[in-house]
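Here's a structure for you.
Apart from one protein chain that is not included, each protein chain of the complex appears where it belongs.
Our next item is subunit A:
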Amino acid sequence: MKLKQLLWASALLSVSFACSDSNDEKPLGKYNNGILIMNEGNFGTNDGEVYHLNPNTEELLPNIFEAENLRPFAGLLEDMVLEADRLYLVANTGKVEIVNPADFKSSGAVSGELDQPRSLAVNGSKLFISDYGPYDASYATPDSYVAVVNGLDGGTVSKKIEVSNKPEDLFSYGNYIIVAGSEENKIEIIDATQEAVITTLDLEASPKQFYAEDGILWVYAVTADEVLFYTVNLSSLTLGTTYSVPVANATSRIAFDGDDDMYILTSSGWPDYNDAVVSIDIEGTTATATELMTGSGFYGIGFDDDLDQIYVANSNGFQGNGTVSVLTETGSVIRSFEVGRGPSGFLVY
């Protein structure tokens, strides 16, 4: 049970910004457009998988990794990072699988030297992979690192850069990799050439997720009773404005709608176990929170910018497959459907 609890804490996906500045022509393929649904899988079963949804026709293709590669994904899927013509599937069970996003055919992997990878960023011809490192005897992770791989199609880890405990999301900018150090409330900045941490920014909250818009890097961070948004000035690598909203029990799961709205999941935990979808609106210097939906078992959230729809995943207790509910921006349920085990995030592209 203990490990399961640990797995609860996690990052979402490095959604839209990964492609924000690329205008590359995408090759047309079966999975080229639509929404990829990330199903983490169950601890000890390694049945993580990806489903593909066409939001217009509502056609859902299950287990597309296994369908295209004739082998199971065999891992717990923690993150999906789309970078140009490669999709990186990060498994916290110790590997990164690389597929062509158009047809989902396997094109490479990083394995062997990873422990509990969480996310990935591409810088030049290098991959940077945040990794909790191995658990010690008391399930702490004092040896967290960011692994470096030379080559965009995977291979072996050439270096492990020591960072603060439990690094989550990564963001690549210029020659830098920016690391969300979730346990020690730090932002660490790695020089991608030197492969070393050059600057550390201290936060008042645990950073979970980055989001870049209009040259500003937003950092989503949480405490027990507050949600904080920091901005990072990318040219000076210093902290800018901080917005705080009194939202209790925020999880790491967040989706950005491309404007100034974001949707997060909260969970009260014991003894009431109330989960909620909360929308946060930042106007000027103030941020306001509105509860859109309550329930139990919420495990992932996404936003489809084209149709202005919110996707909420429910793990259904990991007893079997999860479900996804599609909501309007005001929180009314449009439809629900079954997906894979432990649905935890969405990649809309």
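Following the convention adopted for this analysis, a residue touches a chain if its C-beta (ideal position, glycine included) is under 8 Å from a C-beta of that chain, and two chains touch if they have at least 3 such contacts; residues count from 1.
As a working rule, contacts and distances are computed from a predicted model.
S.K.: According to UniProt, what is the chain that's been left out of this complex called? Choose from "Iron complex outermembrane receptor protein", "Peptide/nickel transport system ATP-binding protein", "NADH-quinone oxidoreductase subunit H" or "Phosphonate-transporting ATPase".
M.R.: "Iron complex outermembrane receptor protein"
S.K.: Which one, A:164, A:279 or A:315, makes contact with the chain that was left out?
M.R.: For the chain that is not drawn, the touching residue is A:315.
S.K.: Considering the complete complex, identify which of A:33, A:106 or A:185 is in touch with the unshown chain.
M.R.: A:106
S.K.: Just the residue numbers, please: which parts of subunit A touch the chain that's not shown?
M.R.: Subunit A touches the missing chain through residues 1-2, 4-5, 8-9, 42, 44-47, 62, 71-75, 91, 93-95, 97, 106, 108-109, 111-112, 114-115, 134-135, 137-138, 267-270, 273, 275, 296-297, 314-321, 323, 338, 340-341.
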